[in-house]
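Comments concern the structure below.
For this depiction, one protein chain was excluded, whereas all remaining protein chains were kept in their positions.
Up next is chain A:
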């Protein structure tokens, strides 16, 4: 049986082009970028080139890119770094109730450290309200952290509007763009963000590498100390090969983004069409307009997540209930709970399907058929 992977929001396969770019670095350019000799300089050059490509991909300059071990570290660095550095200006932080756990758990940790955190609610489509944010802004607010694209339902938050609102406020604006990077065109200046997190393994790059964009002039207390790498903002020998892989993944995005979006949108349509044709009863969680092309979150009334996922998996369809990071045990989704209330049955009967470049139309049609059969069998 051929397995069909519809869980690209959890992680993506490494693109063959990315592997191809990494291999020569792994094999030949193993020097420590901090070493002053030839091998070190060779490695340093790889880092510099990648940093430049990546900075340009979000309209930033090279100095503003801090490579991290991934999205979780980038989110932590932003929240902990700002909180610890800026606490003399205030101890209030605003975020949302639908963030990734890398943000939520860090915010909760900061609460234990004496910070006050406001978790903005979202509406039934998963969006925060700008007025709500405005009302919650205080003189002692030092950070606002709102994810660009939600990882479970794909909703795109009004980042530019938030950036606009915060222009005249002392609070720094952080956005977790892990799910947005690679699908949306991002310009940090246009958006008005001060900090932005990404991860390579969500865009067909390797695991273990991400970056935090830090607007020039912003000081962060580092999460780890040691050597002077990354302008003293993130110590540790740089992961040269992974950085090169990240660069390759970004270059692919630069060339393919529009094509990918177009393709995923058509996958979405085909998929739902397939379900409808088989008479499956389902609803879409979230807005069908302001979402990314790759993610669709569907509720199947009369089913439950666990039996759906088990049956999908047995028939070769890999999907998920939400964030992989909360998986392992299938708990009701905190995102859907925030949208609908924790007692709503949609929190326990919804599945996230996320498309990617490894999928083709045939696969999408096949998976719609299989999903339809399973749902129909379970709800008969």
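Note that in this section contacts are C-beta pairs under 8 Å (C-beta built on N, C-alpha and C of every residue); 3 or more make two chains touch, one makes a residue touch a chain; residues count from 1.
In this text, contacts and distances are computed from a predicted model.
Between the listed names "Imidazole glycerol phosphate synthase subunit HisH", "Aminotransferase class V-fold PLP-dependent enzyme", "DNA polymerase IV" or "ABC-type quaternary amine transporter", the UniProt record for the complex's undisplayed chain reads "Aminotransferase class V-fold PLP-dependent enzyme".
Here one chain is not drawn; of A:213, A:312 or A:355, the residue touching it is A:312.
Touching the chain that is not shown, out of A:71, A:126 or A:163: A:71 (per the contact rule at the top). For the chain left out of this panel, the touching residue among A:91, A:201, A:233 or A:268 is A:201. By the touch criterion stated above, the residues of chain A touching the omitted chain are 3, 5, 7, 10-14, 16, 19, 23, 26-27, 30-32, 34-40, 69-73, 75-76, 100-102, 105-106, 108-109, 199, 201, 206-209, 222-229, 235-242, 309, 312-313, 316-320, 323-328, 330.
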